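A short write-up of the structure that comes next.
Just one protein chain is left out here, and the rest sit where they should.
As written, the chains take the letters A, B and C, and residue 1 is the first residue of each chain.
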Amino acid sequence: MYGGISIIELLAMLLGDDTPADELVAKTYAESGAGGTWRAALHDGFVDRTQLPRAAVQAGGGGGAALTATAAGGSGAQNGNLEVTFLPSSQTYDGRFANNPWLQETPDFLTKVTWDNVALISPDTADALGVSSQDVVRIKVGDRALDIVALVMPGQARGSIGVILGGGRTRAGRVGNKQREWVGGGFDAYKLRTSAGLDFVTGATVSRTGTRYKIATTQEHHDIRRGFSISATIGDKEIQKKLPDLVRETDRAGFADVAYKAEKTHPYYHDHEHGRGYSLYKEQTYDGRRWAMAIDLGNCMGCNACVVACQAENNVPVVGKREVTRNREMSWLRIDRYFRGDLNDPEVVGQPVACQHCENAPCETVCPVGATLHSSEGLNDMVYNRCVGTRYCLNNCPYRVRRFNFVDYHQEFNDARNNVRKLLFNPDVTVRERGVMEKCTYCVQRIQAAKIKAKNPAPHGAGERGPIADGTITTACQAACPTEAIVFGDLSDPESRVSKLHGDRRQYELLGELNDKPRTRFLARVRNPNPELAPAGKPAGHH
Amino acid sequence: MSATKSIHPDEKYKADKMGGRLFKVGLAAGAALLIISVILGATKGDHWRRFLYAYVVGWSFVFSIALGSLFFIISHHLTRAKWGIVLRRLAEFMAGTLPFLFVLGLVFVLPVLFGNKHLYFWTHDGLHDPKHPLWHHMHHKFGWLDPAFFAGRYVLYMAVYIGLARYFAKKSAEMDTAPDAAAAAAIADRLRVVAGPATVAFGFVTLFSITDLFMTLSPTWYSTIYSVNYFAGAMLATYCTLALLARVIQQNGKLVHSVTVEHYHDIGKYMFGWTFFWIYTAFSQFMLQWYGNIPEETIFYSYRMFSDWQYVSLALLVGQWAFPYLCLLSRWTKRILPLLMFFAAWQLVFHWVDLYWNVMPNAQWTMETTAHGVFNMGPLAGDPAKHTIGFHFLDITVWLALVGLFLAAVGKAMKGNLIPVKDPKLGECLAFENY
Amino acid sequence: MTTPANDDETPGAADAPPPDRPGHADGPDGGRGDDGDDGRGTGNGNGHGSDEELHGLLAEFETPGALIAAARKVRNAGHTEFDCYSPFPVHGIDPAMGIKATRLPIVVFLGGLTGLVLGTLMQWWMNAYDWPWNVAGKPTWSIPANVPISYETTILLSVLTTFFGMWAANKLPQVWHPFFRLDRFARVTDDGFFLGVEAGDKRFDLEQTRQLLVAAGATHIEECYVDARPEARTMPRWIMAAMAVLTMVALIPVALVFKARATKSPDPHWHVFSDMDYQPKLKSDQPFADFADGRANRGELPGTVARGQLKADDAYYRGIAGGQWLTGLPAQVEVSEATLARGKQRYDIYCAPCHGFDGAGMGIVPARVEALGGAWPARNLVERGSAVITMPNGQLYNTISNGYNTMMGYASQMPVADRWAVVLYVRALQRSQNAAESELPAGSQVR
Partner (left out) sequence: MASPSEAAAGSDGEAQAVFRGITDDVSRVALNPTPKWWWPAFGVSNLMLLCLVVSLYHLFTTGIGVWGNNNIQGWAWDITNFVFWIGIGHAGTLISAVLYLFRQDWRTSINRSAEAMTIFAVAAAGIFPIIHTGRPWFAWWMIPHPNDMGMWPQFRSPLMWDVFAISTYATTSILFWYMGMVPDLATLRDRAKERWKQVGYGLLALGWRGSARQWHRYERAYLILAALSTPLVLSVHSVVSFDFATSQNPGWHTTIFPPYFVAGAIFSGFAMVATLLVPLRHLCGLKHIIKESHIEAMCKIMIATGLMVGGAYGIEIFIAWYSGNAGEWFTFRNRVLGEYSWAYFAMVSCNVLVPQFFWIRKCRTNPWIVVGLCILINVGMWFERFVIIATSLARQAMPGMWGYFSPTRWDVLTFIGSFGLFFTLFLLFARFLPVIAMAEVKAVSPEAHAGKDHH
């Protein structure tokens, strides 16, 4: 970027060759005989027909049963003989990305932890050890010891401690270095890891050090099970009760039933397309385009790509660990993760939730200055510079997808030394000031760009004013989704993918009973577990 | 101010035969109308549904007046209010009808107990099937909305009301026969002390009894302010009835000097005040459910806003609130007795419309089970606009029959003095002046 | 300003002699035994000279009851210009004095009605008419949601009408009144009950009225004089001047606001609060000193290939085939009427200004330069035998894309397909300009 020279160029220069690096590489590539051009290989990211030959492998006899036993039972080992497994971090991998704040603040899909690496302990083992979340524990293996914060993790195998790598770096950079508790940075798990046991070691002893360490999670901001037992039960039970409604699922048999409909019609639910139904007023209608989204839960695997893509596209600030502990993370799109069933062997369900762009959005009606209102195409628009920040909309959003700039998260850009980091902003998206509410916009800047383009004559645009072809606009999350779980488009076009998905029998509205008429609809997940692998006595995805 | 007066020497304040006459007239009219209504109900051919609904409306009308009278008595003792002492006995007579109203109420409570499925929606058998669309909303409260438990609670609520009414009436009557002023003052003090806990009991029982008796007529709908709104209407009706009753008694030559225009003026003020409170609670309920727009709640209003009922709703808004409210603003409306009587009668009629409007639309909540075991919520489900008022002559006759019977019960209770002659504050009440 | 409370030890009421001189109020100061601290009540302003005229008689009574009785008497005697003064509202005095009920309630009702109408209209006009917008699917004019504000404006205007209506009816504020000159009158806000008959009353007669008041039970009677000079009855000039100046000063900001609204200004508006006008983000055309080229816009990094930008087809994208300029046309380019038409259109936009519509190199730009006496020739594209004619298609394409000498590249303006279309059109121009007669279609040759 600054016209510096790369290592190969330097080496080549030392050898007296001042060919530019790319040409050097291209030359080497051509010499390698891989076929095609370097440019093509660079563009495609792979070289065709260079894969390894397919290996023929077969599962051993009775493999299913063995796997089941491991998952459900674990080793059940006593303290002193615990197993420690080393897991790469979903954020920093082995620590190499520790200096990337986007990644640091992207919550791990399962643990929802940001900014730190932790030791995962199953609920049973934690009870046996007398450890609870946020306790700093000392894990001893032989003469090696590691002080790391514990997180009680449903689904972790009994008797096994999952130590996540990647934290506790001292020379990673301004962001990645291990710092004070409130800044994060994690723990150096390599203290335990030797070449003798790269993936796991056994014979570990875990003891409480007596100190506590605040973990910043984006869900269960505190342990739901805190407080006296009734309090804990109420939260847990409620989640279990809500789950079948929030994250709808069915199994193969259920889906095969032609009468299956994920939208469990509320008795007072009315047909959105016709009539007033039970609304006490004539609702607004939309003549032109109607943007909408469909999220197929069956495809979502919780990889977080959408979350990071949204953050990059929409100039969503990274807020730091302390703010995350105060529930102030700014990500417009979050993936809710729930555990179902026995907490030692739960099923995990995830659900990406962003602004649902309700037609009857409860957030809009309470804004005193009209800073959030509906566009003629059905977008729930946020007018940043009209917002005075009453936060009423936030309180009134049943989906809790609105994000408030509690302090100036862009303050550091006042410092000239951070100038070059300004380049990370998307020029098409306003950077929000403190005191302003924000939320998912369906990437309105992309929609507007497409609309402008559609008005331009060919060949830049479609050549005439008219419909924007389905698929022309992709939201950032949609573009990043590897499984195409997210589909965006125009409902007024009956042939668009999103229209079809909205007509799918797996579709349902989140919290539809409120008559908010969300434009984002979910498609129920169809679980189809291998009956051989499903633990005995456990219904496969029934609700 | 602290000026007092003694009872006018020419005053006739003994009930004498007036109670008996009222009893006869009321009973005759009530019985006759009731017979007509029963005949109409029997020929209506809807399993007495309309009759029962009309009966509940009529009963809730007279019950609200008795209830309001009871609160009038208790609150007057509690606050040591002076102006209404001359009216207290009349209120006691009206509250004294509660035992009789208890019996009248059994007309719709007993059928429910013995398996009538046409009045209360929750008695419908189909609801107990988990496949029923409303099962999710209802199944947890089948224990509460159990006919036997319901009847038991009815007895309990009425027992509390009757107990309170009898206690206050008895003590008040004792005051008349008190040997001296000190003894009467002691009774008055005693009543004031009891009035505190009595108000508490009254308040809590009313919060639940109204919810139980009338709100559960709407299938799944709920509103926390419902009983407060009913109570507001009840108080309004009570003051109107007090005004009319006092006037009728005066025209029979009694209490001519005791009840003055000042007292009527105060009744008028309270009518005005309760009209305001009624619209306040009604608006709170409506606006909040309109604003929230959650189908579970808006269903109540959607049936009353988008069908023929909308005209009743509008009539209620104008008749129960806007028109009398504006007119009662003026001091003169309250002091010119014919005008005041007109508004008292007007408000009473609209009080009935209010109750009718609250209860009657539920009558079309029919539940049907098709042959295929698929439940639907009746022919009108999902289309509020198809709702009709379904007015039947029965609606009026049952109401008037119950009013007649209520008046008969008032006549029965009307014994002894028409004013508490030995009440320590009576003098101040007689001298009462609005300033 | 009046003087502090001051008890005159005036002899009893009934036999009170008329004061020996008008405005007598500075009798022996007894004061109140309990405070013993006055003696300042020497009636500053109570004395009167020749310029003073009688305002009225002020009689004192001991009880509210006595005041009512006196008021009735005075009224019955036919007086109208009189008033009673008491520390609190005395009940029963209104009928005694014959005060008619005030019409304030009607005024307040009208005020409230105005508030109701204005409040409702305001909401309708602002939310449903002037700028209706879709909020949560609710109707633009949502009447139930307008009730609270209409209600509040009704009350607000009623309250303001009541308050200022009372001021107006009572002629408040009126910080000065002749009776304030009398020290004794200070007790009216304490424990004194007074009845004042004004000299302007048509039945007023100093002696008779005095006798009437004595008969009514007055404990003390005093004459009250005021300064009769006209200038004493108007406000001092300096106060008027000061108020005028203050009003003018107060109007300046308002005037400025109106001026600002009425005029247009090329200046950017003041940023009292930045309100996200200054963004930390960089837009594509923004200068940025941190880079050598001073631009925020970064091009593709050398050696990288963006998604979808592989452009592996050298013939099509670069006009090269096998290391040589392409002589034919890439497979993607279709030789058709439509392509030629497109090529002509693009050529007329991008090329013709210099090369001329005919390709002869005399477009409007060179023509203009020549007209101004300079020379700025563009290449004649159609000149027989010139390099352009023999140039391979690929090179021509390359020239269009990347420029030649002073001609800039048009790659950023014209997509690849268009450039090929222009190549085609230039070829057509060349052909048409240099066509042999034999090449013309039969029947169109010039004879």
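Assume a residue touches a chain if its C-beta (ideal position, glycine included) is under 8 Å from a C-beta of that chain, and two chains touch if they have at least 3 such contacts.
Given the structure is predicted, the values throughout are model-derived calculations rather than measurements.
Visitor: Over the full complex, note down every shown chain the hidden chain is touching.
Guide: Listed by label, the shown chains it touches are A, B, C.
Visitor: Using the definition of touch stated at the top, determine which of A:Ile239, A:Leu423, A:Ala449 or A:Ala479 touches the missing chain.
Guide: A:Ile239
Visitor: Just to verify: which one of B:Ser69, B:Ser172 or B:Thr220 makes contact with the chain not shown?
Guide: Here the residue in touch with the unshown chain is B:Thr220.
Visitor: Looking at the whole complex, which of C:Lys73, C:His177, C:Arg203 or C:Arg295 touches the chain that is not displayed?
Guide: Within the whole complex, the residue contacting the unshown chain is C:His177.
Visitor: Which of A:Glu83, A:Asp296 or A:Glu433 touches the chain that is not shown?
Guide: With A:Glu83, A:Asp296 or A:Glu433 as choices, the missing chain is touched by A:Glu433.
Visitor: Can you list where subunit B touches the absent chain?
Guide: 1-3, 136-138, 140-141, 144, 196, 199-200, 203-204, 207-208, 211, 220, 222-228, 276, 280-281, 284-285, 287-289, 291-292, 294, 296
Visitor: Write the list of subunit C residues that the hidden chain touches.
Guide: Output for subunit C: 1-2, 4-5, 7, 9-13, 30-34, 37, 62-69, 71, 83-94, 97, 99, 101-102, 104-105, 108, 119, 122-123, 126-127, 130-131, 135-136, 138, 142, 145-146, 148-149, 151-153, 155-156, 158-160, 162-163, 165-167, 169-170, 172-177, 179-180, 185-192, 219-220, 272-273, 275.
Visitor: Name, in rising order, the residues on subunit A that touch the hidden chain in the full complex.
Guide: 219-222, 224, 226-227, 230-231, 234-235, 238-239, 241-242, 246, 323, 326-329, 334, 336-338, 351, 353, 362, 365-370, 373, 386-392, 394-396, 398-400, 402-408, 433-437, 511, 514, 516
The rule is simple: only the chains that are shown with their structure count from here on.
Visitor: State, to the nearest whole Å, the distance from the C-alpha centre of subunit A to the C-alpha centre of subunit C.
Guide: About 46 Å, centre to centre.
Visitor: Determine the centre-to-centre distance between subunit B and subunit C, using the mean Cα coordinates as centres, and give it in whole Å.
Guide: 53
Visitor: Taking each chain's centre as its mean C-alpha position, how far apart are subunit A and subunit B in Å?
Guide: Here subunit A and subunit B have centroids separated by 59 Å.
Visitor: Going by the contact rule already set, what residues in subunit A reach two or more other chains?
Guide: Answer for subunit A, listing residues that touch two or more other chains: 279, 281, 360, 365.
Visitor: Can you pull out the residues of subunit B that are in contact with at least two other chains?
Guide: Counting only residues that touch two or more other chains, subunit B contributes 290-291.
Visitor: Residues of subunit C touching subunit A in their complex?
Guide: The contact residues of subunit C facing subunit A are 133-139, 142, 145, 274-276, 279-284, 288, 290-292, 296, 298, 301-305, 307, 309-310, 312, 415, 417-418.
Visitor: Under the definition above, what is the set of subunit B residues touching subunit C in their complex?
Guide: Subunit B reaches subunit C through residues 283, 286-287, 290-291, 329, 435.
Visitor: Any idea which subunit B residues touch subunit A in the complex?
Guide: Subunit B reaches subunit A through residues 133-134, 137, 220, 289-291, 293-296, 298-299, 301-302, 305-306, 377, 382, 384.
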